[in-house]
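Missing here is one protein chain; the remaining ones are kept as they sit in the complex.
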Amino acid sequence: MTCSTSAAARREGSMIRHRSRLWRFLSRFARHRVAVVSLVILLAIMMAALNAGGISPYNYDSMNLPAANLGPTMEGRHYFGTDKLGRDYFTRVFYGTRTTIFVAMTVALLSTLIGTIVGAAAGYFGGRIDNLLMRLTDLVIILPGLALLMILTTFLGEGTPMQVAILLSSLLWTLVARIVRAQFLSLRRREFVEAAILAGASPWRVIWRHILPNTLGPIIVNATLTISTAILIESALSFIGFGVKPPTPALGQLISQGRGSMQTQWWLVTFPGLMIVTICLTINFIGDGLRDALDARHARRS
Amino acid sequence: MPRLIANRMFFSLFVLLAATLVIFFGISSISDPLGELRSEPNISPESLQRLIDRKHLEEPLVVQYGYWVKDMVTAQFGNDLKFDRPIWPELSRALVNTVQLVIFAELFAIVLAVIIGVMAGRFQYSVFDYGTTILSFIGYSIPIFWFALILQILAVNFYQTTGVRAVYISGLSSVDAPTGLMFYVDRIQHLILPILALSVTSIAAYSRYLRASMIEVINADYVRTARAKGLSEPKVVLRHALRNAAVPLATVVGVNLGTVFSGTIIIETIFSMPGMGLFFFNALSTRDVYSIMAWLMVTASLTMLFNLVTDIVYGLLDPRTRT
Partner (left out) sequence: MILSGLATRPWRTIVAGVILAGLFAVVPTVAEEKLQGGTLVFAHEQEPGTFNLFHPSGQSGAVAAASGLMQVGTYRFPPDGVPVPFIIEKEAEVTDNPFTVTYTIRKDAKFNDGHPITAEDYAFTYETIVNPKWTIANRKPYDLITGYEIIDERTIKFSFSAAVPTYRQLFHIVLPKHDLEGKNWDTAWQDRVPVSNGPFKMESWQRGQQITFVRNEHFFGGGPHLDRIVMRFVPETNTLLELLRSGEIDASDPQPQPEIISTAANLDGIRIDAKTGLLNEYIRFNFKTPGLDKKYVRRAIMMGIDRQAIVDQLMKPVDPNAAPPQSWVFAPSNPHFQPKFESLGYNPEGAVTLLEDNGCRRGADQIFVCDGAKLDFGFVTTAGSERRELTFEIVQAYLQAIGISVRADFSEAAAQFGTRGPQGQYDLFVQGGLFDDPISLMPYMGCEGKINASGYCNPELDAVMNEITVAAEPDKRAELLNKMDSILADDLPFFPVFGLSRMVVYNANRVGGFNVSPFTDGVVSTGGWYWNWNAQDFYRVQ
């Protein structure tokens, strides 16, 4: 009885603490003007990409041979021109953005999840488990990721965006794991954690209620930056022909298909390239803003 | 400390052993070394049988693994399957070329990053600081293959408008490579664009890192003391601030080297440079399984070595991180 009331009260208290912490965080983030502007731009791009069919009168895969190879023009609303089959390139770039962002977001979520679990387990339990998990991390780190992905697609064929995302996640979790482990190692010895353990809380509960909330900052910052890393790796893979299976457009793949035509159809390479730069730039600025706001000094960049 | 190093080395060997298992059984489970040859109507069954016998492909996988490890240890990876050529001479030549490229690229990145980082840190919130900050963010965000393509176009446009061939866009040397001193000039002309493309991310990362540590160090007591002692400003910055700010950079460089090596796959393909990256790309396109595995082992060992050195250096500098 008393126990439950005190638990409820504690929960309420922690919620208030969280709310005020959130408020402090938001106001701090808002002070980072570049990050705010970046966030607005990124959201706009994402909205446009999600609604790619709505913002353009064209379909990403409808051919129109007489209108092939048009440069960017307001006429006919081909803002980014057309490709060799007369498909509207504006539509294709935004559909490509959608694929690329989907892959990158999935990678950020999945790799953070894996990395957090591995890092938390290693850091909390320590000893043999830590040693084993860290050697596993070492193994993944020393295997060249880009090359492994190329090998997999060579022998197994190109994948759907989801498959590519899973493959990338299985290689990109190591940094999060190391960050989380380091945090856990230092937090594990702090009084409030030791108090919780002495009070008989289960390991899961200690991890979930006491340590993890205090490591969220670096995890979030790193997850944000992983989006940018994933976009760059995914586009590099697509560029050398080992990424998302066509005809689903992805940004790197669009550059790859257009790269032989840079002299004649510059727009085929320029627009998807600029899109990648814009997205990654905004994400990096947002990550910077988050870091400042969370004061997560320990988060290292990859 | 020596015990720590010995410990780390022991575990590194253990991880490398795990890597041989992952590489061999991973590759074997997804590929048929003879896949491409089997589908070639011009290759007779006897030819195939010869290749099968040579690599013991009819034995169980575990036995094949044994042969592979034996070849790796005693015969420097042995011969490849299709060409029946020793793998190592090719691979080592490629390795030398890539190491040359990576060293130049990293040296370039470090020198530039130190200049940018020190200036930006010393003159925080100046125009230079803001400018380089924005540039470094762009450096993080630019796909290097896209940047490489742009560099090539710019170089050719420059040649066509001025008639001066400042740089070359492919290969390691000219068709008629000059000798003596001019050989090195020619080599540099070929390396400039790949170096630029490869170092752009490193420059961004290192300069941001240095800027941050410069800001931290410059307000530290010992730097203030140095200033108070009346040392000239350049001396303060170089001798005291930079020295302390630069030490952690060594570890960042070590960690980053793996990424740079990955980047060579793309950069060397674009610039037709006969290095590790192009070796891998070619091995993959001819599905030369044994060369692919050899490449993976060499790359994994190198990365392992970087990490080991980085860890040891870090351990020497900062005893707290001993685990």
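Note that the chains are named A and B in the order they appear, and that numbering of residues resets to 1 at the start of each chain.
Heads up, the rule we're going with is that contacts are C-beta pairs under 8 Å (C-beta built on N, C-alpha and C of every residue); 3 or more make two chains touch, one makes a residue touch a chain.
These numbers were taken from a predicted model, which means no experiment stands behind them.
Considering B:7, B:47 or B:219, the position touching the chain not shown turns out to be B:47 (whole complex). Contact with the omitted chain, checked across A:124, A:242 or A:285, is made by A:242. Residue B:169 is the one among B:57, B:169 or B:241 that touches the chain missing from this view. Residue A:259 is the one among A:28, A:135, A:209 or A:259 that touches the chain missing from this view. Where chain A meets the omitted chain, the residues involved are 61, 63, 65, 69, 84-85, 153-158, 241-242, 245-247, 256-257, 259-265. Remark: the residues of chain B touching the chain excluded from display are 32, 35-44, 46-47, 50-51, 82-85, 90, 93-94, 97, 149, 152-153, 155-156, 159-160, 165, 168-173, 175, 269-272, 274, 278, 281-282, 285-287.
What we mean here is this: only the chains that are shown with their structure count from here on.
The geometric centre of chain A is 24 Å away from that of chain B, both derived from CA atoms. Partner chain A is touched in their complex by these residues of chain B: 11-12, 14-16, 18-19, 22-23, 27, 30-31, 137-138, 140-146, 149, 153, 205, 208-209, 258-259, 261-262, 265-266, 269, 280-281, 284, 287, 292, 295-296, 299-301, 303-304, 307, 323.
Within the complex, the chain A residues that touch chain B are 131, 135, 138-139, 141-148, 150-152, 154-156, 185, 228, 232, 235-236, 239-240, 252, 255, 259, 262-263, 269, 273, 276-277, 279-281, 283-285, 288, 301-302.
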